[in-house]
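Every protein chain but one is kept in place in this view of the complex.
Right after this comes chain A.
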Amino acid sequence: MAGPGGRALLALCGTLAACGWLLGAQAQEPGTSAAGMRRRRRLLQEDGISFEYHRYPELREALVSVWLQCTAISRIYTVGRSFEGRELLVIELSDNPGVHEPGEPEFKYIGNMHGNEAVGRELLIFLAQYLCNEYQKGNETIVNLIHNTRIHIMPSLNPDGFEKAASQPGDLKDWFVGRSNAQGIDLNRNFPDLDRIVYVNEKEGGPNNHLLKNLKKIVDQNTKLAPETKAVIHWIMDIPFVLSANLHGGDLVANYPYDETRSGSAHEYSSCPDDAIFRSLARAYSSFNPAMSDPNRPPCRKSDDDSSFVDGTTNGGAWYSVPGGMQDFNYLSSNCFEITVELSCEKFPPEETLKSYWEDNKNALISYLEQIHRGVKGFIRDLRGNPIANATISVEGIDHDVTSAKDGDYWRLLAPGNYKLTASAPGYLAITKKVAVPYSPAVGVDFELESFSERKEEEKEELMEWWKMMSETLNF
């Protein structure tokens, strides 16, 4: 339907543009008409960051600009397409873009999963530009971050929803319009509900990590999953993410797992095994956001129940139960720890406020990024020095294991304390090591695992040695 009319309109717009140039640039030198426009942009701009809402084309343009400015440390890619065909764009910032360097942890920020929660989307665009600018200025913190982390930024997981939300006229945007994807699916309820499985396993015994075996097949065959959800699941499975945050709007708090209550009630503190480190991670964000961590902040709406909020953080279940969310899915299907950050009381605030949201969140976003360099990290190798992928690293006292990536590298986020770490893999003998973990930086602990066959060989050799010694002594 859009075909003939749409194309005609496009043609017309082209003509009109040409006409406009005609009118406005008759004796004008090319480039000078940009002067007025540049002046306008500069008012809204700071160092390449324009504090205005970016629709899909502008989003793309902004990311491309960052890439063009920082080609050495950035790369744009897409994890898939939204229902309406918009690319789910990601910009990656790292000293070796496109490559997982062994031992370098992977981080992701995802914004705008609810299309009408717009602040996250914009903040991530600003962040990308900011990281690029600061890197080029030689900001040490940023340079170190980019050299030692692989940062993936997806400004919008629901570009279709955003377009719908942004198309509403006027400043007052509806609380729901544009929230779900183009199919009407709420993406943050669309992930496989692994919490349920974990709760059963807790009672009857069973794992609580990496719960989705044969994942790709299950995901692809599941017709209830939105294309955006599927794309993210594949993304999570393909890249060994360690830390992540999921940006939302509608309140002002940093929320951590579990999101779904154990008993199924509406509010119940539902701690996960890593409650300690999650509280620390959430606080690492909120404490740098003055509004979020303000203890005297009134609730966003008079009727809101903020009783679960502590220092600007909250357990998901204690706030309200969310099944099928992306945050818990990360924790239970992969090694990635994810929190959900609610950035603004208003889901789609007026454009003029974007600059102040940036100021409020700039430091928090960087601080949270730095959290990835905490706990314990290292390599699992065999005795010959070959990496052992998919080895299990368990921590005594915490019922949640992580696994090593393809290069045998692992990262285990831990709150400060003394721990016993055990590395194991099928066919290998497990090794346990004691580790004292500070707040930061991460402690390096490598494991060399001996396989059963090697041990058998060793034992055989030992036996031969003993026999030789015996025979010599006894003069066989």
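Definition applied: contacts are C-beta pairs under 8 Å (C-beta built on N, C-alpha and C of every residue); 3 or more make two chains touch, one makes a residue touch a chain; residues count from 1.
Following the convention adopted for this analysis, contacts and distances are computed from a predicted model.
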{"item": "Protein name as given in UniProt for the chain not displayed, \"Coatomer subunit gamma\", \"TBC1 domain family member 5 homolog A-like isoform X1\", \"Secretogranin-3\" or \"V-type proton ATPase subunit\"", "value": "\"Secretogranin-3\""}
{"item": "Option from A:96, A:168 or A:287 whose C-beta touches the chain left out", "value": "A:168"}
{"item": "Option from A:72, A:218, A:266 or A:383 whose C-beta touches the chain left out", "value": "A:72"}
{"item": "Absent chain, residues of chain A that touch it", "value": "1-2, 5-21, 23-26, 28-38, 41, 48, 52-53, 55-58, 60-62, 64-72, 76-78, 81, 84, 87, 89, 136, 163-164, 166-171, 350-351"}
